[in-house]
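Complex shown without one protein chain; remaining protein chains in place.
The first chain written gets the first letter, and so on, giving A and B; residue counts start at 1 in each chain.
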Amino acid sequence: MKVSLIDIRKYFGDVRANDGITLHLDPGRIYGLLGENGAGKSTLMKVLSGYHQQTAGTIELDGQPAAFDSPAEALRRGVGMIYQDPLDVPSMRVLDNYLLGRDSQLALNKQIGETELLANAARLGFNIDIRAYIDTLTLGERQQLEMLRMLAFGAQVFILDEPTTGISSDQKESLFQSLRKLAHEEGKTVILVSHKLSEVQELCDHVMVLRRGKLVGEADIPCPTDTLVRMMFEDIPPQQERISRVQDAVGLSVENVSFEDDRLAVKDIHLDLHAGEVFGLAGLEGSGQRLLLQVCAGFIKAQQGRLVLHGEDVSDYSYHRMREAGVAYLPAGRLEEGLIAGLSVMEHVALSDPQPTFTINWAHYEAETAERIARYQVVGQPQTPVDALSGGNQQRTLFALLRPDVKLILLEHPTRGLDVRSAEWIWQLMFGRVARGAMILFMSADLDELVARSDRIAAFSGGRMSRVVEAEKTTAEELGHLIGGEV
Amino acid sequence: MNNPEWVRVFSSIILQATPLTIAVCGETLTERVGIVNLSLDGSMLLAAMTSFIVGLLTDSVGLGFLAGACVGALLALIIAFSSIQLRKDQYAVGFVLSLLGEELSAFLGQNYTHTPGVRVPHWGIPFLKDIPILGPIFFDHDVVVYFAMGLVALTSWWMFRTQPGLKLRSAGERPEAGFARGVDVNRIRYLYTMLGGALVGIAGAAYSLDVKLGWSEGHTRGLGWIALAIVIFGGWSPVRGALGAILFGASKSLAALLQRTFPEVSVVAFNALPWVLMVGVLLLVSSDVIDIVVRIFPERLRPRLRQILQVRPPGALGTVFRPGETGE
Partner (left out) sequence: MRFESWAKRLWPLVPVLGAILVTALLLLAFGVSPGEGFGAMLRGAFGDDQKLLSVLAFWVPLTLASAGLVVAFTAGLWNIGVEGQIVMGAIASSWVALRLDAPSYVMIPLELLAGMAAGALWAALAGVLKTRGKVHEIFGGLALNNLAIIFTNYLISGPWQPPEGGTFRGTAPFPEKALLPLLGESRLSPLSVVLTILALICAYFILRGTTWGLRLKALGKNAISAFLLGVRSERELILAMMVCGALAGLGGSVRVLSWFESLRQSISGGIGFLALLVVMLSGLRVTLIPFIAFFFSAVLNGSITLQLRTQLHSALGGILTAVMVLLVLLFGDPNQLNIFRKETEVDSDE
């Protein structure tokens, strides 16, 4: 099936997410849609897959204009999209999730569904546990299920939105193989949405580059990396020299620590962080690295072992006590788990004052906030509600709220969803702290980020921590293997 | 029929539990689709009053039930509309409706208190009612009781074994996923909220026309809140919810029995029991308490026990769904 997008525009209020994009896609090929975060790739694909309606422009399937008012209809016409967080129902079992929306029969025919699902899985080389609940599956497995579902519907066009973030190397190999099979052997059209050059070059036949809502270039693969980089960014972002600030003194000692939650048990973790060090944690969701961060933050008590921060035994400290001891924890969801929608920047500053007074001196806080806004280059006023700030500015605000004497910063996915410029700025802020002796322990699904920013890295897989590697001496590929379970 | 005392007690428990069971099934459907109908108590009062009066004036039990169902559905519609269309706080609107329902029932029913009205005729199922022990307990009542039993089975089957059931669950658990599968989330929410409301209305009617005949101010007061608690205790599953309703029905019969045997245990205990029980069952299914309870048992049994006790609300309960507004 040939697909054409003709002069597609999608505006959200003033924001022009897609500003007149025209593409033509042929069957049997793998296309890469490349661009940094915020370029408009996801939005364009959401339009193609029926999740959004375009503000203007037409979609054509095999030369006929097509309009979808829901993803389900798009799928019926042959276009399916697999989201970065696949749209499945966590509390259902795999089979139920597969059967949802499958047909319009009243009673569920579980027998037929099971046979069909397993047959399609074999076709693509996947291994599925029918009885499992969706919320126990890994991200890679959930992606596979979505692909199977679309295959069952007879999809001709498969769109994958950033599929390799958060899956292991093996799962990626498996995915890429199945995609090649779908396109080159079965004649489907595959579109890979990504901000990772290397992957696009590895998998795709043809790449289209978006920047600020417009299509700025196309090329066949193979294509020199420089060309693609120049298309993606207006100017080549400066490669900051990575200066090591690692001191000799050990700041954080994680000694034979074991902890668990109701899903996973992690045993015997040993880690030594030096003052001024940036330590990265790699791993699939649910492998234990997040739990480690939460133990270090004081959310979870370790069942065994000791935690020592600059000589102080902090094993039993609650989250608030850890905070006072100089530990900061920044979870991934900025508005859900960090900032308070409805409150202004100024109110946040007042709230996080380590030595608050009984009555609030608003004039004082207004001045203090203005100063911090200037220092951290937050685009906003003291009175601005934080939910009105952009993602990058929200992240900067979170940093502006940190205590000046913070010793250990724990981060989950620090630059998720941020464009390159914002991400760079955030890291510069962090390196600034590191230069003053702070330690950073962070987890990320972006293996390139881990390699580029850390001093040392460890990978988690199934509750076990791998050997610690020096960032300078490793590659994203090696990390990919480690998170898949290689020790 | 010469039945031992305990058989009679169990039989009356089933009867007592009937209105609660119907209400619990209704609210389970509503909450499974993502909406909380906090007006339950007021709805039941208003429905009980309306169905009693309609039944009295038309001399028809059927019309009485129909009237009750309409009242329940109407209040539920207001909540659904306020949440889906107007994006207002479901809890606030529900609570005010509950108060309003209570006041309206007192006002509109003021001329009909303590008047005899119609009642659902007794109808034991032939054959089944003669089975020893099980017969008198389950099959020697009236259509309303059988309706409740059938409703539990039907609701359970519907939710877990049919395509519409999958859609309904997706609407309350992860509406974006449902939307992507072609589920019209908001339409389903309207549908099941009103259906749930109608069932709650029928439950109210079941009270004034069957279980506690007649009408008086505050006739069914408290039942709605207990039903809401049972939905939680039942883990949003009709069968487990029905068990919860039976538990509460049992507590009343048990209290009555205790009072006869130990007259010095005053009315206080009798009245307080349902409320203590309500807090008790809610505590039981909260994660912290589960941890404590589970620790009593051997290691082997713990995960299974935890799985049985733990409840998990529908993921999108109480939220508003706006198609096309999920960012990444």
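Basically, a contact is a pair of C-beta atoms (placed from the backbone, for glycine too) under 8 Å apart; a residue touches a chain by one contact, two chains touch by 3 or more.
Note that the structure is a prediction, hence the values are computed from the model and not measured.
*Asks:* Just one of B:S11, B:T28 or B:S82 touches the chain that is missing; which is it?
*Replies:* B:S82
*Asks:* In the complete assembly, which of A:L197, A:I360, A:V406 or A:V420 touches the absent chain?
*Replies:* Only one of A:L197, A:I360, A:V406 or A:V420 touches the chain omitted from view, namely A:I360.
*Asks:* By the contact criterion defined above, which parts of chain A meet the unshown chain? Give residue numbers in ascending order.
*Replies:* That gives, for chain A, the contact residues 12-13, 15, 17, 37-38, 40-43, 52, 319-320, 323, 329, 331, 335-343, 347-348, 350-353, 356-360, 390-391, 401, 417.
*Asks:* Please output the residues of chain B touching the missing chain, sorted low to high.
*Replies:* Output for chain B: 38, 78, 82, 85-86, 88-89, 91-93, 95-97, 99-100, 103-104, 106-108, 110, 222, 225, 228-229, 266-268, 271-272, 275-276, 278-279, 282-283, 286-289, 322, 324-325, 327-328.
Keep in mind that, in the parts below, only the chains that are shown with their structure count from here on.
*Asks:* Any idea how many Å lie between the Cα centroids of chain A and chain B?
*Replies:* Once rounded, the distance between the two centres reads 42 Å.
*Asks:* Give the list of chain A residues in touch with chain B in this complex.
*Replies:* Going by the criterion above, the answer is residues 42, 51-53, 70-73, 83-85, 87-92, 96, 99-108, 161, 262, 417.
*Asks:* Report the residues of chain B in contact with chain A in the complex, numbered from low to high.
*Replies:* Touch residues, chain B against chain A: 161-164, 166-167, 169-170, 173-174, 176-183, 306, 312, 314-315, 323-324, 328.
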